[in-house]
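The complex appears here minus one protein chain, its other protein chains still in place.
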């Protein structure tokens, strides 16, 4: 049943297989009057594709996005924005055993179980290539949110080695191939990842994404809580196995006193003395920074042979050949940012639907 | 904007405030011909309400559910099932300062920020009382799934003290007030929680819910992945701050080799040698047990006074009086089970919509 | 699959069978700060139930609505409004042959075909009694639209006898049992309907509903056009077989010149010299009165015996006994008004989601 759309008021629908003709996206619900040029989207797509790094194998494709609709003379018109990226790397090639074997940790087996057969070329629809369209949609979401909302992400743990949070410097993220906010961690990871890559192995990672400047009161009780939608957003990214808001699982290890985010008055209104809640209480934003963290499992495609079965029921050994990404989590940083932007834009529009609110309790209430 | 519904093909919509006249639920998409009596729902509601324990403060209410529609002579008819629980504890009382103060860690401030004012009686719509209706909907979801799918939950960590997984015994869950599968842990927790309760403090917890017997292939790529919907489901429960599938965050600390779930053939078809993936690959079930874990923060209502502000902008001290639940996570076990059942029933129906599948690649493919 | 909800941003979900314990409704997406008391809803329910007329057989029930949630001290809070009407007329009685026979023109056969069996008591879920909840939801929709939007309906044709539009007087609608805006037509209909009633026969009707004061620009291209949603809304009412916007089918018989709604400037902005379009162009409102018309078939339950079959495959004769409504269309007037209000409220909220719009083309466009 239809399931390739995300969001409600701001909704994007993607299509495309890794080695099909193209990847595409329709972004519906975009308000009119926003400046939008292909370069605005391309900027974020290019970030997802740091070709200079030896830690992220990339398809040698320009990944040039085309805006097919929804803008007029550089402005959004309120009609759906169609986006397209042609796949160039789709020449017929010999997929050999992959077409019949189930790679452990991949969706090969489950797609066959669900659909009876699958497009086995490069992972088909289950390929991380689909996330390019999320990044494209996220670029438009950022336009809706405006400059007042700053969304950025960082890799905070690689292969079980976390950053030192006291060293957190956003500017550092742009200076290393890992989006690490801690230069020392980046140096350690570089050495480690070289080893991992040579060994044909892989490691996982933890990503943290922040949104600053989000007004208080976004989100919807009860099932469409902002954090519920964020959890869905992040868990829908390939290889993600866990999501946290604010202190996350650590909060379950604290006392009520330690986890309490007390409040004080500031010049600009109520503020919180801590942000254990990650900017969300009761499913609604508090005005503090929204903090989301997610865990990416180690790349399933490794050189070490592993036991599996094929679609005829024979037991086989599977070993990934060719290019190899030692840590897929690195690429997930811009994707997590994009999904955060998408959820916030959706809830900003949803909140607007309520119109002007009463200020304080109505007479007598 | 409308946000009080959960699910797509199997969809439930809840309403009701903690101290309003009633809590209710409409369960839509229920197939016809399932036996359904009030007792089938009441059974699960009663589990959420272990009144015998001193660790779970309960409203002194019968919480008797009434089925208002959707059944005929004991069978579901395919029309929506309306469920109702009257609130008895709704007498007018003096809410004192609570009506104007923002309790730290609660949704008081955010509801005011969103709506301009709020129903302050007992937390209003943000109260955990809403979860009773989730449990009711979950009871119907279980009927749809049938006896072949076994759903059950356990508390696996309390106040930072985890169970010993080698001692895991499902039967033990029914013998202690914590749903602990490890009797030794239950004993430690009992002592600990007595202390916490006396100190007027609180602790968090981690819950794990399992679904056994789920056929392979349930779920939808890309945005409605089964794990994405599960993450949303669990994160939408009050006080939840983190969700994991299978090994979750731990997977991010493993090598690709250690995290690989290899496959072998069994008499009944392909099986996995491990279940790091928690029964889900590429958003679709593998046929292995679906494993979901979520973290519940410590109860925000504690006796220790904390600093806050009121709705007039004055700085205040807030201290919860009266009954007090030292660990809200305990009650979340049946709620997590219900949400797991709801997500699976929804995806079972969604999967059915595709009709009969080809077996293997069509001719020539 | 779930299908008992209507609307997107303003969404209501109904449940309940004609002779089950109760009818209910959850109205989600209601903005906070609107005054709402049971009497506000009851007012419209009572209009649907003109018990004084001999042309509308009514269950002898008070049909008293209860507001179960979503308000606090008389104001909406932004949380879902639960509404309930208890059925009193649900005593077990002998349904005799009806339980096995398919009444021609009813949903008996199709419900059995879909679900395998049905709740045969009083039509079950297919009963027009369900429309009470639409009227209740419509009462809330009117609150959202505010006093600036005036919604009212009239019967414009009964048994093939139309009103004289030159005699249209809204005040007259309140003075006859048919909601006829033409007193002369009402007099003719009274005579005619007495005959029909005595003969045990039935007639159809055409209803027209208007919304004045709707701002220009409501609606969504392309599939959620305002007129598309209105068509769905009206066609979903029991026994409706046709829907028209503005001149409707007559427009197909006019020349382009005759159907053109020319425009001129007025003190308050652009106005139309005619309203053939019924207030909607391209799926969006023009600012002129929204005009919707729908056809209700003659009551299927008549005293004249008709040929049918039963669920065992035997051919039978069916003859409706007991109370009998010679024209179900009469009751449909307040229902059509309610659905019009619901669609407009939904689109008002949806439109708000877009936020402030540019005024005129952005620089350079």
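Quick notes on this structure:
Note that the chains are named A, B and C in the order they appear, and that numbering of residues resets to 1 at the start of each chain.
By our rule, contacts are C-beta pairs under 8 Å (C-beta built on N, C-alpha and C of every residue); 3 or more make two chains touch, one makes a residue touch a chain.
Not measured: the values here are computed from a predicted model.
Summary of contacts with the chain left out: across C:63, C:182, C:208 or C:229, the touching residue is C:229. Only one of C:171, C:191 or C:252 touches the absent chain when the whole complex is considered: C:252. One of C:22, C:277 or C:290 touches the chain omitted from the figure, and that residue is C:277. Seen from chain B, the chain kept out of the figure touches residues 9, 29, 31-33, 35, 72-75, 78-79, 221, 349-350, 352-355, 357-358, 361-362, 364-365.
Interface with the hidden chain, as seen from chain C, comprises residues 1-6, 8-9, 14, 102, 104-107, 109-111, 113-117, 125-126, 130, 157, 159-160, 196, 201-206, 216-225, 227-236, 238, 240-249, 251-257, 259-265, 269-270, 273, 276-278, 280-287, 295-302, 304, 306-309, 311, 313-315, 329, 350-351, 353-354, 357-362, 365. Residues of chain A in touch with the missing chain: 1-5, 7-11, 13-17, 20-24, 26, 28-29, 32-33, 66-70, 72, 75, 77-82, 84, 114-119, 121, 124-125, 349, 353.
The rule is simple: only the chains that are shown with their structure count from here on.
Most remote from chain C, judged by the distance between CA-atom centroids, is A. In this structure chain B contacts its sequence twin chain C using mostly the same residue numbers, the overlap exceeding half.
One rotation lays the C-alpha atoms of chain A on chain B, and its angle is 180 degrees to the nearest 5. Chain A and chain C have Cα centroids lying 44 Å from one another. For chain A, residues touching at least two other chains, in rising order: 9, 221, 350, 353-354, 357-358, 361-362, 365.
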